[in-house]
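The complex appears here without one of its protein chains, the remainder shown in place.
Which chain is which? They are A and B, in the order written, and residues in each are numbered from 1.
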Amino acid sequence: MGNNIIIRNMNKFYGKKQALFDIDLTIEQGMFGLLGRNGAGKTTLMKTLAALHRKKDGEVIICGIPVEKAKKIRSMTGYLPQDFSMYPNMRTDEALDYLGALSGIPSKERKQRVESLLKKVNLTEHRRKKVKELSGGMKRRLGIAQALLHDPKVIIVDEPTAGLDPEERIRFRNLLCEVAENRIVILSTHIVGDVESTCENIAIMDEGRILWKGTVRELLENARGHIYTANIEKQYMSQIKKEYIVTGMVTQADYTTVRLVSDAEPDLPNAVLTEPDLEGAYMYCLHSNGCNVKGGEE
Amino acid sequence: MTSGCLARMVSSDVKHNFLIHYLAAAAVLLITPVIFGLAELDRSMAALPLETMPPLMGLILLTPLFSPEQNEGILDTVRSKKTSRQLVIGMRVLCALAVLAILIAALGGYMKYNSCEVTLGMCAGAFAGAAALGALGFFSSALTDNVIVGYMVSVMYFFMDLFLKNKLGRFCLMSMSCNIKGSKPVLAVTAVVLIAAAMLFRRVFRNEQ
Partner (left out) sequence: MLFRLECKKILRSAAFLIYCVISVLFFATNYYSDCKGGVYLGEGTKIVEDHDLIMHGALNSLMGEYASNKYVCYPFGYYKAVHLKDKDQQKIEGYLKEMTGTDDKQFEELLASGEKYYLGMPDKPEYGFGDIKMTDGFSYDRFLEIMADTDDMLGGGSDYAPESLTALFSQVAMNEEELEDEYKTFIEDDKVTGGLARLFCDYNGIVLAILPVFVAAWLTANDRKRRMHELIYTRDISSAKLVLTRYAALVSTMFIPIVLEMIIALVQAVVEYKGESLDMTVMFTLPTFWLLPNLLFTTAAGVLITEVFSAPTAIFVQVIIWFKATINGSRMLSGQIGRFDLICRHNSPVDRSTFLMNQDNFIFSRIFWTVISLVLIALAVYAYDAKRGGRFNDIRLFGKDGLLRRKA
């Protein structure tokens, strides 16, 4: 039984509307990042892998098991949904215990796992709080804890850091990296920073299609020669935003240092070719695949 | 699936999601002697409380069984677990029916103790009617994903039944009081069909496996 996820020519429809087009991916052990804009189809893909949605055709094999065998798939995948929530009046430890029971974990083992997971996600002192009393960050930590309960081989996290403060975000990423040892962790996000700090392999999606797949290094290499910095006077900023894809801005006293994506050298007096960062490389990838990118445009 | 897991699922579910409904159904049982005289009733008079209050209990117990997961976030979280959703809902249905049976048995027992002409068959008939009305609410809320619609359909059927009585034929809940024969088996079958249809609908069209 392979320890990977194989997706071949997968299509998914919502009624007559096609949501996923010919998805082709192989995901190996470790952290895998799925980047894409809102509405790219990431959540649809995640839910299909978690056996919550049915594909129209194609092949999806998770650690040797076809996704049609939903029960087996669910016993080896942990899923943290985008809008994770639990019954509001359950205590935190009760909620984990209940979900552990749903995962078929025997009572004694469940108790131990709940204890250790609460400790791992730093929720021990909040264990007796009701779910509705938890902050957003605590809820997410509870979410990852429940995804780990049954020691799954595959963990699917859908936009886990949206709405978290920087400290919480860093903590969450570190936690994911920890759990990615000996597992497949798929991180679906539109926040490039999440992927940058945790994933070696990524795929980029847009409008239901895989635009690009490979390593982070390869994505950066792809964008080499297309990322520039320039100092622009403030009165020209709006014009620059219209003409170029601006991926970063640092405002100085009289001017703004911009980071922009361009196919060829920009027609700007002080534009300097720069080492690509992941955000710029991502934007370049979208742009070079014909996506309508509006980085920084007002 | 160990029995420990099943027990935990059921106890957690009941405690956090359905205890208030069980208590409400018990409250209906407790107000029955206030509304009806339950002493020294002959068969046809005894049928009236048995056919009026148990359907309300069935409605309260069965209609809201899908409502804890009306929040999509909760639904996705529990659906992604190994235990099939059908099993969870099935357990809820069985628990609700068990509570219903206990409450009806208590009512029948109390009436028997007070010299009413109540038989086991009448209690079984009351259970069939109660399960049927509850199943109607269960089915409606499954179809529309809206517990209010579930209550609406079942409450209004109950009241239409009060007014139309024998016009509903074998689907009349008050068949013992109105002397309509052969109605209770039909209601029992209707309950089973509606519950099964609701679960099948959720499985096929909402992918709740």
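Heads up, the rule we're going with is that a contact is a pair of C-beta atoms (placed from the backbone, for glycine too) under 8 Å apart; a residue touches a chain by one contact, two chains touch by 3 or more.
Bear in mind the structure is a predicted one, so any value in this text is a computation, not a measurement.
K.L.:
Missing chain touches which shown chains?
P.N.:
Among the chains that are shown, those touched by the missing chain are B.
K.L.:
One chain isn't shown here. Among B:35, B:98, B:120 or B:200, which residue touches it?
P.N.:
Of all options in B:35, B:98, B:120 or B:200, contact with the hidden chain holds for B:35.
K.L.:
Looking at B:98, B:164, B:189 or B:204, which residue reaches the missing chain?
P.N.:
Reading the full complex, the residue touching the unseen chain is B:164.
K.L.:
Mind pulling the subunit B residues that touch the left-out chain?
P.N.:
24, 34-37, 39-42, 44-45, 48-49, 52, 64, 70, 115, 117, 144, 146-149, 151-153, 155-156, 159-160, 163-164, 167
Operating definition for what follows: only the chains that are shown with their structure count from here on.
K.L.:
Using the touch definition from the top, list the residues of subunit A that touch subunit B in their complex.
P.N.:
47, 50-54, 70-71, 74-75, 77-79, 81-87, 89-90, 94, 97-99, 101-107, 110, 143, 146, 150
K.L.:
Considering the complex alone, what residue numbers of subunit B touch subunit A?
P.N.:
Residue list for subunit B touching subunit A: 1-2, 4-6, 8-9, 12-13, 16-17, 68, 71-74, 76-84, 88, 207, 209.
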